[in-house]
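Take a look at chain A:
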Amino acid sequence: MKIESRIQGTRMVVQVNGRLDAAWADLLLGTVRDLVREGHHQVRLDASGLEYLSSAGIRSLLKIRRELEAVSGSFGIAPAAPFVQETLRMSGLEALLLVGEEMPADAAEPAAGDNADSGTETSAETVAKTGASPSAVRFEEHILDLLGAVTVTAHAGWRPWQQVLDGACLEVPLSRPRFGLGIGAAGRDAEDIRSRLGDFVAAAGSVAWLPSDGADRPDYLVQNERFLPQLNAIQSLVGEGKFSHLLRFSPAASNACVTLSDLYEQVLRTTRADAAALVCLAEVEGLVGASLARSPGCIQASDQPGEFPELREWLSFCGERVHHQSQVLVVAFFCRDPSHLLAAHLAPVPSRPGLLAHAHAVVLPFRPLPQGVLDLDASVATVFDDNTPLALLHLIDDDRPAVGLGESAFIRGACWCAPIHDLTHITT
Partner candidate 1 sequence: MTLVIGALTIGLILSLLSMGVWISFRVLRYCDITVDGSITLGASVAAILLVKGWSPWTATLAATFAGTAAGWVTGILHTRFKIQELLAGILVMTALYSVNLRVMGRSNVPLLDVETLASPMARFMTRYASHGDNLSIFGWWVPVQDAAMLVTVLGVTIAVALLIRWFLLTHLGTALRATGDNPQMVRAQGVNHKTLVVFGLASANGLVGLSGALLAQYQGFADVQMGIGMMVWGLASIIIGEALAGRTTPGLALCGAIMGTILFRLLVAIALRWGLNPNDLKLVTALFVFAALVLPSVVKSARNSFSNRQRHA
Partner candidate 2 sequence: MLDLRHIHKTFFPGTPNEVQALCGIDLLIPEGTFAAIIGTNGSGKSTLLNAVAGAFDLDQGAIHIDGKNISAWPEYRRASLIGRVFQNPFAGTAAEMTLAENLALSMRRGCRRGLGLALHRSARTEIADRVRSLNLGLENRLDNPIGTLSGGQRQALTLLMATWLRPRLLLLDEHTAALDPKSAAQVAELTLTIIRREKLTALMVTHSMPQAVQLPDRIIMMHKGRVVRQYEGQEKSRVRVPDLLAAFDQVRRREQLDPAVAHLLHNQYA
């Protein structure tokens, strides 16, 4: 079988020649998945050169259709060889898979935002294509709520790397519409979780954290009607409010990507604020970060976990750029002003002097996102649905000369953001 793809107007046409049977079905599925990953959500299959179509082939076509529907794309077979039409008609799939002659014009493109649901108010929506975006990445700004802003509740019951004192733990509610990050764990009480405290990230009712009791993968909680997730945390930054903007970004040139600090700068520019917060769903170019390997709750008075080499016992560093092409959910708080009240909870970004940030990311298997304006709650729910988190990292900017791994970067994604208007400190 021979597969060729070409762009025709707004659509991606995949031309298939030869036999589409069990032996080749997976190759076609993989090829189309790669195209979807690259952002082509309108796919047509040119089946005029098809010689044979088996049930396994039909199954793969249905699968492609289902996956494209999930990202609000479209799929159809046009043109099709007469026997293909006949085969599909007999299986009763004609209506699902065959599309008639279409206008190959841009008119077929669905209007941007027509699938935005009511979760976010799109009162004054405009689309602006910013030409001068860094590193050949195309940014698309969608205004969600011009008055959107978040209030941040900061809690620092533990200063690294001291002992965790009694009462340092706080129950932190993390149900919608809150989002946040910090160090905590799920459990009955402060004593119960003492040996399991790990990095966590929460957004849109989904909470993932990495228990530090030897588990190799993150655990997670998802909100439903009855269950409101919360963690016992010794450190947390939780935002609550309405997002003002949604930034969609995708590469304008091959191999282009957006670094985390590019994203910070872009958000600060867009929101015209000194301090902002973001929640981002994206395809990973590479992540650089660390996570707790042992619970800070286990620190004894005699330990010096902050010092090398003892630090090795407590923190695990990724060592290379990891999780290429996976999906990531990032929550970050950042500001440009070192005197900002929030700055106490952030760390400087070495490659961007003046910028301070704190970001956690949870990594999941890749799933394509629909284009245009997205609803955060629905998107996060989709990403966590049926997927187990692979890893959880506290993102680091590694600026070591020569051997540095650099910053975490993303290929394409959606970033919900808002300026930070208010900050509450909780002391315990």
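Candidate entries met the following condition: all candidates are chains of the complex that A comes from, given by their letters.
Criterion: a contact is a pair of C-beta atoms (placed from the backbone, for glycine too) under 8 Å apart; a residue touches a chain by one contact, two chains touch by 3 or more; residues count from 1.
These numbers were taken from a predicted model, which means no experiment stands behind them.
Visitor: Touching chain A in this complex, which is it: 1 or 2?
Guide: 2
Visitor: Please output the residues of chain A touching candidate 2 within their complex, sorted ascending.
Guide: Listed in rising order, the residues of chain A that touch candidate 2 are 160, 216-217, 290, 293, 306-309, 311-312, 315-319, 345-348, 350, 358, 394, 396-400, 403.
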